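Note that one protein chain is taken out, while the other chains of the complex remain in position.
As written, the chains take the letters A and B, and residue 1 is the first residue of each chain.
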Amino acid sequence: MEKTYETVIGLEVHVELATKTKIFCGCSTEFGGEPNTHTCPVCTGMPGSLPVLNKAVLEKAVAVGLATNCNITRNGKFDRKNYFYPDNPQNYQISQLYFPICRDGKVEIEVEGEKKFVRIHEIHMEEDAGKLVHDSFTDTSLVDYNRSGVPLIEIVSEPDMRSAEEVIAYLDKLRLIIQYLGASDCKLNEGSMRADVNLSIREKGSEEFGTRTEMKNLNSFKAIARAIENERERQIDIIESGEKVIQETRRWDDEKGYSYAMRSKEDAQDYRYFPDPDLVPIIVTDEFLDEIKSRQPELRDEKRIRYKEEYSIPEYDIDIITNSKKMADIFEETIALGAEPKKVSNWLMVETMRLMKEHDKDADDISFSAKNLAKLIDMVDKKVINGSVAKEVFEKVFTDDIEPEKYVEENGLKTVNDEGALTKTIEEIVAANPKSVEDYKSGKEKAIGFLVGQTMKAMKGKADPGEVNRILKEILAK
Amino acid sequence: MVITDETIDYVGILAKLELSDEEKEQAKKDMSNMLDYVGKLDELDTDDVEAMSHAFPISNVFREDVVTNGDDRDNMLANAPEERNGCYDVPKTFD
Partner (left out) sequence: MDLMSLTAVELGQKIKNKEVTVKEAVEESLRRIDALEKDINSFVTVDKEGALKQAEEVQKKIDSGELTGPLAGVPVAIKDNMCTKGLLTTCSSKILGNFVPTYTATAVEKLKEAGAVIIGKTNMDEFAMGSTSETSYYGATKNPWDLNRVPGGSSGGSAAAVSSEEVPYALGSDTGGSIRQPASFCGVTGIKPTYGRVSRYGLIAYGSSLDQIGPIAKDVRDCATILEIICQHDDKDSTSYSEAASDFTSALVDDVKGMKIGIPSDYFAEGIDPEVKEAVLAAAKVLEEKGAVVEEFSLGMVDYAIPAYYIIASAEASSNLERFDGVKYGYRTADYTDLHNMYKKTRSEGFGAEVKRRIMLGSFVLSSGYYDAYYVKALKTKALIKKAFDDAFARYDVILGPVAPTTALKCGESLSDPIKMYLGDIYTVSVNLAGLPGISLPCGYDKNGLPIGLQLLGQTFDEKSILRAAYAYEQSRSYKRSPIAERGL
């Protein structure tokens, strides 16, 4: 009988924290910039330089720990992880092994209606490495330390996931929590969120774990799903051919669709961790913890409940809107400016989603302001513009965040509210279309649509369709 | 403790040191003697002792999250053995 296998997956997720400065020095974390212009003796490993911890890093790490139900370590330390590589200027990375800042957390995920918890083993703080670029002209590598020392948290899960879907649900859960906290923008494709996948397989029903491999260089959800499938198959092949899986680190090549071992006899994988004597213990006091707790914003799950109670909009809309902190923020801000929740939700669910698709943008990339959306909704409410004009104006709001009032004014898009002029136009349309008038009068209610359309066209779209309908019906009833 | 060739080679990989055969023999002897000597610590019962990293209590030393460093690239790069395009130039790291 053919054996069935279960995939066992644990994740190591690195998240770049959104601080102004690096973890141990006063260099800017700003992205881009000429190579090595955001560096100093500390983050380039100059002799005699010393690290001093950025308080904001600790605050953000603790905030993430609290939001993922972790225990916060009251007496934490930093350790050195020793290995030689040019992107690592000291040839050790300052990280946490023995007393990570957070431990024993969990988050709930949902896949196809099934809910389960993924446990978090620990979250630790550490420094990012520099960037290496290959120079094909000289066949050497060039090192840029601008990213060296950018603060990271590494979130290590227990091996609780069993499929790519669960992995993606877990990553999405983490992304939302961290974005809501404002701790990071968590962009997988830009590297501010990176996941290494630890995967092993075992026969279904077995309690023991198989030998795991660690997969690196996964830059998208798609790559993660493909790499998981590929690695699962690879391990099954090895086992079925009677051989043993080797515990190793592998690098995923998404273009070629396979992974390869990153082994070298020069990499002993013996990191000789020991407490960094240049840094002092971190004592997390009750006061510190209370302060972080008091600053914790409303997270997604709480928002969902509140939206349902407060705004009575459909659950589906709530899910979409809260799936991005950015979108939820715009939603709430627009309401705060006086717009009706249902209307705001509609603009986000319909026009915004359509334009996002059209412009190939994520919710996180939305750049229009709540102020201009609120203004637009208000103009529709006050019948300053009609619905179709509003859609046209919104496109401009979406792309350029224009001020709707000014735009409408400059482009002459205001609805004509002069009843006399409207009545006159309608009378002309009625006179010019006897066939439609007859159809209507003989009971074909739909025929009025054509007459409304003709009127709108004659008014260059600037009439209120409701008004047109009302006046038309009055005239036709005569 | 006897230090084998394998151990010396392994430590050489960790420490990125390449020893000549002669140096290796000396290193084996030195390390072995030194480990025997520091083995003296085994005489101490330290089961209930907490490892001490810093000799006096100091904790929670932080920086505020404020940018204080400007661009000093050219001066720093002046020390680089090999430099190219504003970067440190090293033997290629991947193929």
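FYI, contacts are C-beta pairs under 8 Å (C-beta built on N, C-alpha and C of every residue); 3 or more make two chains touch, one makes a residue touch a chain.
For clarity, every value in this text was computed on a predicted model and none was experimentally measured.
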Among the options A:Leu50, A:Val133, A:Ile246 or A:Ile305, the absent chain makes contact with A:Leu50
Could you pull out which residues of chain A are in touch with the chain that's been left out? 41, 44-53, 80, 82, 84, 86, 89-92, 143, 264, 266, 270, 272-274, 277-280
Absent-chain interface residues of chain B come out as 7-8, 10-12, 14-19, 23, 27, 30-31, 33-35, 37-44, 46, 49-56, 58, 61, 63, 72, 75-76, 78-82, 88, 90-93
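FYI, only the chains that are shown with their structure count from here on.
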If you average the CA atoms of chain A and of chain B, how many Å lie between those two points? 39
In the complex with chain A, residue positions of chain B that touch it: 10, 13-14, 16, 53-54, 58-69, 71-73, 76-77, 82, 84-94
Contacts from chain A onto chain B in the complex sit at residues 19-21, 24-28, 34-41, 44, 46, 52-58, 77, 82, 84-87, 132-135, 138-145, 265-266, 268, 270, 272, 275, 277, 279-283
